[in-house]
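A protein chain is absent from this complex, but the other protein chains hold their places.
Note that the chains take the letters A, B and C in the order they are written out, and that residue 1 is the start of every chain.
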């Protein structure tokens, strides 16, 4: 049986323009979360919960990191949370990226904007639990939006791309993917147009993509968050995703 | 022109069963408020403001006291306010009791439940600004609901009545009004049945009553809070009241 | 930024007006700000004679909304013309008179009465008040009746007529078309949805009238949908309302199909609601790439 969960806020820090990192305590989530999974957060005054990817966990301190952009009322409210506050969450929800990968794979992680946090979780876990070779490509709108560059650098080769060229390479992530011909697998999370471009550019290697959709229940019951699959069906992002084999879904 | 007002909470203390005293800071309100006037309080998450009588003011510290019963969601929220919080209020609203009374009057104050706070404001101001002789009769449901007895005792003769007889006289306020035949004027605030009984019992002397009604705007614009008058019209409690000459209104 | 809008009979300096019944005749809110800041003022309903309205309680709070059953309390059309209009006319703003009645004849009488004054720039024909036993909502839910009363009022009045539609119907487009055919110069939508709240301790409806009209943010999605549907098929201007609390709400109404808006319930929560919205509006328009109200109205055809 799944239980009522609360996370106790340890800190909320602004780490880039409108972007916040929240560290909160919940031992079960910190132990069980897989990269790509999310927590579904109740924010008082709002009918629906907000899905936010788990950006990292540290079971030794029972801590869970979330990185989110304050774009609307819910995330703005969340960015004002103070240490000590209790958050009502469901999770970890969804399937997540499997990190059961053969050691000789050379993986490419591609994250865009708020798609970067789950990529970080994946990178961190891969580096902690395997010795797989990791290259990361991270896209942001502009210099001030960049976050977690250091953290990724610590894990492996990391390339930053910005839309306006104010930092790293000027352009979009797909502009530089040609450089990484040795990669045998990719994982990606970011806005839909980016995922589409990544999928078509990297169609020669297997890939997994993590998707977003507006959610009702967040647990698989309401059919709000579906994604068309190549066999003319739908899959539920909240429960059968958010991570899908790239070639099985229609982006 | 009326301005946006905020009150800064200084303290919230439980003073009886479900009953709270809030002290808050606002110099304009503390200077201008007349007994019987109220503040119209915005409570986040609620469409409508909550009217709460001003129970006392102290212009020397710019402080305003409110006494309220936590009966519903709004007042419960208010009872959890912490010192330092800012409250968006309108006020002082309404007309209030005039304290321009001749010195030889012998007044009777009759308060019931949450009708006691405005009576206290009146008693305090009369005692501060005049030497009028004041007798107070205060009705509560039960012993644990009694508040401000000390405060009233400091001002004048005070009688407590409880519905269940657990404190003071057993009964309702009107049961003991016969004792105060020397009174020349009365002022009363409390539940409608009490005001009705008081009005009929004390029909031989002039009286003023303060009324409650569910409010929309609280400023006189929406016609939600009307009270029928003996001349077959309506008066608006929020702007033309809450205090009315007893014989002019239909209770 | 140019916030002005031109509608039949109304040169609004901005598209924001307090909604009928939520602002009285402006007197109380004139103590909070200069009413000349407003695009216009939609006055409380006027009937032929004074009306005392319904017993109290007349309002109840609901989730993101409120119920009201005021019952059209007003001093009667002549007193409004004599006492209220002159006071409002001192401000540099447009005045819209909301007219109500229990019979076609009453609507006719009230509409004709307003011909006396040039200070009233348009009529809002309230065929949608859910809180009176006779008239009001009957006219607003039957297209034939709506057409009839609109025609009569148009004939007798020398002012543009905006017909205020009830959302308590299955087919709002049919209602809009009916009054458009009858010569309405514009629409005003929506009035309140009929609702009820039970007072648990007494086990009875909380509002003395039993039912009341639901307003506030709760009904905004219904208002937006109806305005959108009507805008696809009807060309006369629409004054939109229903849950507007901020400038983003206003933009949502404009994109959906409104040409100006009214703010009701929000005034109760914040007496400065209308001016706050007027002040925010240029910033919000700019944020979403618009350069004026006219720009929103012109581009929406393309984008929606």
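Assorted remarks:
Just so we're on the same page, a residue touches a chain if its C-beta (ideal position, glycine included) is under 8 Å from a C-beta of that chain, and two chains touch if they have at least 3 such contacts.
This is a predicted model, so every value here is computed, not measured.
With respect to the full assembly, the chain omitted from this view is in touch with A, C.
Residue in contact with the omitted chain (choice from C:141, C:157, C:191 or C:270): C:141. Of the options A:24, A:215 or A:249, the residue whose C-beta touches the omitted chain is A:215. Panel shows chain A; residues 1-2, 4, 42, 46-49, 90, 213-227, 232-234, 239 of it touch the chain omitted from the view. In the full complex, chain C makes contact with the omitted chain through residues 62-65, 67, 141, 168-170, 193-198, 200-205, 210-212, 214, 216-222, 224-225, 228, 243, 248, 251-252, 255-256, 288, 299-300, 303-304.
Simple rule for what comes next: only the chains that are shown with their structure count from here on.
When C-beta pairs in contact are tallied for each pair of chains, B-C comes out on top. For this pair, chain A with chain C, the centres built from the Cα atoms lie 46 Å apart.
The distance from the centre of chain B to the centre of chain C, each centre being the mean of the chain's C-alpha atoms, comes to 36 Å. If you average the Cα atoms of chain A and of chain B, the two centres end up 56 Å apart.
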